[in-house]
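The structure follows.
All protein chains of the complex are present and in place, except for one that has been dropped.
Now for chain A:
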Amino acid sequence: MTSLPTQVHVGPPPTEEEPAPAPARAPRGWWQQHGALAGIAFVLPMFALFVLFRFLPFLGGFGLAFANVDLGGEITFAGMANFQYMIHDQLFWKALTVTLLYSVIVVPLVIVVSIGLALLVRRGTRSMRIFRSVFFLPVITSLVLAGVVFIWIFGDGGPVPSLMSVFGLDTGSWLTNSALALPAVAIVAAWSRFGFDMLVVLARLNEIPRELEEAALVDGASAWQRFRHLTLPQLRSVVFFLAVIETITSFQVFDAIYIMTSGGPVNSTYTLGFMLYDQAFKFFNFGYSSAVSIVLFVIVLAFTLIQRFAFGRDDNG
């Protein structure tokens, strides 16, 4: 926030004919600045909704983490009991490991695919516009519906295991294989997300001046060199944004797992999001579920801050 400088008289002393200098103006508050109130008016409804439907429930959930909740409405203070139980709960550690592993697979996968496809459909020709629409289709397709189809694709006798067997890899159904079930779900999640991310990357790509690339071309830079040293640095802010969004999304993954594996086989796809659901809605342990959600929140926050530092302080690349 800045304030207007006070006027300082540096000339000769004022004569009788000269009007006295105006008194120093008091600093203007930020709300008095041009357009400030209009800005507030636009932001306030969204802010109010955010507080009402996001922040206050979050505080409620935070409180529940330290309580035991009865479906009859009785809430009893539990102190740190839910967190203490969590430390010794093998299922929690399993779910945390699976969630981290899932994020490690899906976040880079979806970002790499999105950048690759955005580069491919960058040209504004008619056919490219069709491809953009086609690539965006998974975003608006119900993951529940798609999940059922993917059960067949990754299941026994489905296209993926059949393709694998052509290369001499007898994987059988990916969904009954503890090592392959998570990658299968990650591929489906990436499939459902890359269309949105591709559009974000595309928007940024279109902002990069063509002259830069043309100059690099004249200088004899190869396609890879142009991408590595020219395009990629320009995408830094977008990649940071996508990394944050995709990390948050991946930590909350639920629907694809619910439809395709139900957390199995042998808990190999049992994520924290699934555990939250089970604890709250299957076993009615709202206090414990809230405690898990708080831990999930802290982990996501930590990851976001780490990514923030890793990508540097300059948002604009």
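The working rule: contacts are C-beta pairs under 8 Å (C-beta built on N, C-alpha and C of every residue); 3 or more make two chains touch, one makes a residue touch a chain; residues count from 1.
Here is the rule we go by: contacts and distances are computed from a predicted model.
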Choosing from "Multiple sugar transport system substrate-binding protein", "TIGR00659 family protein", "PadR family transcriptional regulator" or "Beta-ketoacyl synthase-like N-terminal domain-containing protein", the absent chain's UniProt record names it "Multiple sugar transport system substrate-binding protein"
The one residue from A:M80, A:L120 or A:V148 touching the chain left out of view is A:V148
The one residue from A:G29, A:P57 or A:P159 touching the chain left out of view is A:P57
Given A:V112, A:M128 or A:L305, the correct residue touching the omitted chain is A:L305
Where chain A meets the chain that is not shown, the residues are 50, 53-55, 57-62, 64, 69-74, 85, 88-91, 148, 151-152, 155-156, 172-173, 175-176, 178, 244-245, 248, 251-252, 260-267, 270, 276-278, 280-284, 286, 289-290, 293-294, 296-297, 300-301, 304-305, 308, 313
